[in-house]
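What follows is a single structure, and I will ask about it in a moment.
What you see is the complex with one protein chain gone and the rest in place.
Let's look at subunit A:
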Amino acid sequence: MQNVKSKMHNFNVKFKNFIFLFLILNFTFLIFNLTGCGGGAGQGDRIQPAVTINAWHWMTDRDDAFAELAARYEKKTGVKVKFELYAPSDSYTQKVRAAAQAGTLPDIFGLLGEKRDFASFVIAGHVANLDSEMLRDNAAWKNKFFSRAIAVNEFLPDNEFKVEPGVYGVPLDVMNIQMLYNKKLLKDAGIKRPPKTWDEFLAMGEKFKESGVQGLVSGWGEMWMIDCFASNYAFNIMGEEKVMKTIKGEIPYTDPEWIAVFNLFKEMADNNILYNGIVTMVNKTAEQLFANERAAFAFNGSWCVNVYAGMNPDLDYGVMFPPAKGDFLMKAWGGAGSSFLVNGRSLFKQETIDFLRWLSDDEQQAYLAEVTKNLPANKDCITKLTPVLASFAKAMEDTTHPNIWPVHEFPLVIEAFDKGIQAIIIGEKSPAEIAVEVQKVKEKELNKRRQY
């Protein structure tokens, strides 16, 4: 009996020692993993012997084309490029921000946002400066692109964000936002040609009412589309210089010319030009309505050519600049399409740059333009476009975009501006009231900037 007890005691001691050792090992393993010492977090393919470039994007319509181009590149060079799609764009943006904070960004990624966000990514070291590559061989690579497309990815000397000057992204495609008109619906409403002036445009409202046709659709439930429209007319009514002075805080939003910009939306609402429910409409719905011939006009970007072709291949429509109201040159919102950035901490930085250089070559850009019906960023590929896409391409030189402006408006002012326009459209507030409200937000933000 004594012998059995002794054996039991020995077993207990051994078992406890085993458990102790087991827990110590587990604990070490846990710490090792949690601290990331195991390596490979976020860029799990680093330990693979062959080069694998990871790329994240949000472009659902281009995913198959990217996969095809990646396969071609691997066949040609042996370098594997893995494209991962994260959609919709809001989710993609959140993923990129979270990855930046965690230090797990892929080798290639794109940024959706304002220039100040782009600047923050650069300052934090998440984006590589491509200037030396772009300027090599008499700037051969840089000169391939539309100047507007490069400008969006460029920080000039003495920029307000204090970013080291240079080009920080490779443009993939360009876009601009214009007005589209349905030829059949205009004819049905007894309108012979698209409007050339603002007054002609407003006068069409009566004809739309008589014929039961709805006017303009656009994704004005997404704030930025309202901003595009208003910005076009701000340039047209007061000129670029005055717009920039307003952003600098030298001219108030209560200026009569700004009130005139706000008033355009009231005029459209009062003259039956706007589609019923446009203020909460997302752009996808607006695209469906225009493609299904439920609205005579659409305010949409050049990407719509692909979208409409998918929704209604027989849609007969034309492209036009929004009808002018003022005396200054109307500038369309555009230039910025999608761009790819190189992770500043990528282990395969040179290989990544080489791939992007190949991707922006004529052959690949022509393939992307043909398959996805987007305007290529490479200006040498612009010749083989459909008539509608060519109309968009023609307007590229008359485009502008906040990301190429020397000064940038505060996000809260933009929000107050866009929400204010919604309030005007639904008849809740007058243009003058909105101008006062926007100016109040502007002054508050200016004071805050002085304080911090």
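Just so it is clear, contacts are C-beta pairs under 8 Å (C-beta built on N, C-alpha and C of every residue); 3 or more make two chains touch, one makes a residue touch a chain; residues count from 1.
The criterion applied here is as follows: contacts and distances are computed from a predicted model.
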Candidate names "NADH-quinone oxidoreductase subunit J", "Protein-methionine-sulfoxide reductase catalytic subunit MsrP", "Rod shape-determining protein MreD" or "Sugar ABC transporter permease"; UniProt protein name, chain not shown: "Sugar ABC transporter permease"
Sole contact to the chain not displayed, among A:A203, A:I259 or A:L412: A:L412
From A:D61, A:D117 or A:D270, residue that would touch the chain that is not displayed: A:D117
Listed residues A:A100, A:C304 or A:A395, member touching the removed chain: A:A100
Interface with the undisplayed chain - residues on subunit A: 16, 19-20, 23-24, 26-27, 30, 34, 90, 93-94, 97, 100-101, 113-114, 116-117, 120-121, 123-126, 214, 219, 221-223, 275-282, 294, 411-412, 415, 419, 422-423, 426, 428, 452
